[in-house]
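What follows is a short report on a single structure.
The complex is shown incomplete by one protein chain, all other protein chains being positioned as in the whole.
Let's turn to subunit A:
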Amino acid sequence: MIDEETQEIFRQETEALIESLQECLLQLNSTPDDMELVTQVFRDLHTLKGTGAMFGFARLAEFIHDFEAAFEQVRSGNAVVTPDLIAVSLKAYDLIVALLEGEEPPTEQDAELKAALGAVTSGGAAPAAAAAAGDAAEEAPAAEGELEGWKLRFKLPPEFMEIGGNPVAILEELMEIGGPDTKVEALLDGLPALAELKPNELHTAWEMILPPSADEGDIRDVFMFHEDSMELELTAIRGAAPVVEAAPVEAEAVPVDAEAAPAEAVKTEAPKAEAKKSGGKKSGSANVQMRVSAERLDDIMDRVGELVIAEARLSDLAQKLNDPNLTEVVEDIQRLALGLRDTTMAIRLTPMSSITGRFQRLAHDLAGKTGKDFDFVIEGEETELDKTVIEKLSDPLVHILRNAVDHGLEDNDTRVAAGKPARGTVRLKASYSGADVLISVQDDGKGLDPEFIFNRAVDRGMISADANLSRNEIFHLLMAPGFSTAEQVTDLSGRGVGTDVVKSTVEALRGSVEIESELGQGSSFTLRLPLTLAIIDGLLLQVGEERYTVPLAAVEGIVEEPEEIRDGTESTTTVELREKLISIMRLREIFETGGTRADHPKVVLVRTGDQQIGLAVDRIIGSYQTVIKQLSPMHSRLNVFSGATILGDGDVALIVDVAQLVKAEGLDHDNKEQAA
């Protein structure tokens, strides 16, 4: 029934809602009295229900309806937030996610969860109601003026069918809400004369009488997406009881429309904007969002890239012509082009916080399943990464986090015995480092035992017993396919599947994984990812007759090449610079460039990981807007180059990936430690 495209639109629509819902539920766990959160949960559910119904997810909409009802109980003070409620809600949340993803979990689950939701909210109601009896009596006068039914009169817009609407479906939906006692009458007074009748226009209006069992919110929900262009009158038919008193109750019952629908007979004029706003993310922030396809963004990015290249050529030319008028205009254009570049790139960036919600949930579940008490701390949520990269990181991080809790943290008794605080800490941290982004998961658990890992790898036949491995290399065995350190395979982790996924995913993103651990003190897994932006600030260098670019963000300084290493021809050497011993890579030798040597060669100091490395080059040309062009499969396996760029004069220059070059030359830690 639902085609893929619709499903995709729907999925995107609901993504933010789902994240918000989960986040609120988890926050409620620690601050159960926060009514604002309860309201937010309620709103998210309500909007999800409406959207779900519109896209034909009947089962979803029906289930959420009951979920929503449970939170309505909390909202109106008839129930309180308990750990049980949160636990059930999270399960309900999982079911929603499953349904959204098109899975078909057994239908009994719906009923079970509904029952559970009902139980936790009505069970809690007794004490709450007793305690707040006074309030309740005031706020919710039990029997408002006898509701005898609803009178509904509506006229859909004439173009309703042309835009793909189906009035019959609407009627059926209303009949379902009302049940067999519903009365329907078509109002034909809007029908034009036969000669003027356009068969594809809708002229009929309807009047319905629905029984009192029908829920006002349900009725309004049917029209949720048509409200702004239609006429809708919904009137409560009441007995003799005073109508005035009922007003606040009504307003409570239909929160989304609260402002637009003052209780009694209402003509809904344009509540759509209102409903959207209140149903949106947290406190309806004024941040208007727009969804654009990634393809279109890439197009813009490409154009901006071209613009930056053209701008560079223009600057080149202006410099040669040296006309002050021209220079002025060129400087203006330069400023505009850079501004445009920055804005465009920012569009693709998403903060880490967009995915941390699911990790919080995971931590919550893990604590429950393992019985280990721990604090889950997230730092650097504001760190921004390309959206596609962030999405790809989610799975690897889940694996690492699971392992940290399952294998890293000891149980509370063991911790106390070891003189550690009973509560463990797991830290998820994101930060920038030079041209890289670091995302690490640290735990203060028992740490990794190199000997144990080594023996396990030997047992598995992964390495030979006499292999000479550095500590670091031993840690990296953890991520080799088929390795599992768990003594017992648990439900959570230790299936030996997945940890190698961490490595392959990160490497596919041109990143690397760093593992550090002290036995008894804890471990940390760090994902190091290059900022894969399409345009970077580069430093253009000359080596022989060739030009290369390095990311400027990684450059920490430029010095004259010390006399004592000028004549060497080894590809790497070390020299004391500023009272520190630094490894130098001679690009001339590594790249076999040939050409004449400059009289005053330079050393560019770059940071990669936690070490500083010097690149010996002939000349520094200057900083340069570098538009990264991907290398074709023919060269992309050469990972010492992260791409190529087009210079102002139209030539192509390669972009050096310093971290990979360091690795290729054997100057990274693995090899260093071994040598030491």
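The rule we apply is simple: a contact is a pair of C-beta atoms (placed from the backbone, for glycine too) under 8 Å apart; a residue touches a chain by one contact, two chains touch by 3 or more; residues count from 1.
Throughout what follows, contacts and distances are computed from a predicted model.
Only one chain is not pictured, and the protein name UniProt records for it, out of "Spermidine/putrescine ABC transporter permease", "Chemotaxis protein CheW", "Molybdenum cofactor biosynthesis protein MoaE" or "Transcriptional regulator", is "Chemotaxis protein CheW". Summary of contacts with the chain left out: across A:30, A:200 or A:632, the touching residue is A:632.
Note on the undisplayed chain: of the listed residues A:82, A:350, A:470 or A:593, the one touching it is A:593.
Contact with the undisplayed chain is limited, among A:366, A:653 or A:667, to A:653. If you put the missing chain back, the residues of subunit A touching it would be 306, 309, 546, 590-593, 629, 631-635, 637-641, 644, 646, 650-654, 660, 663-664.
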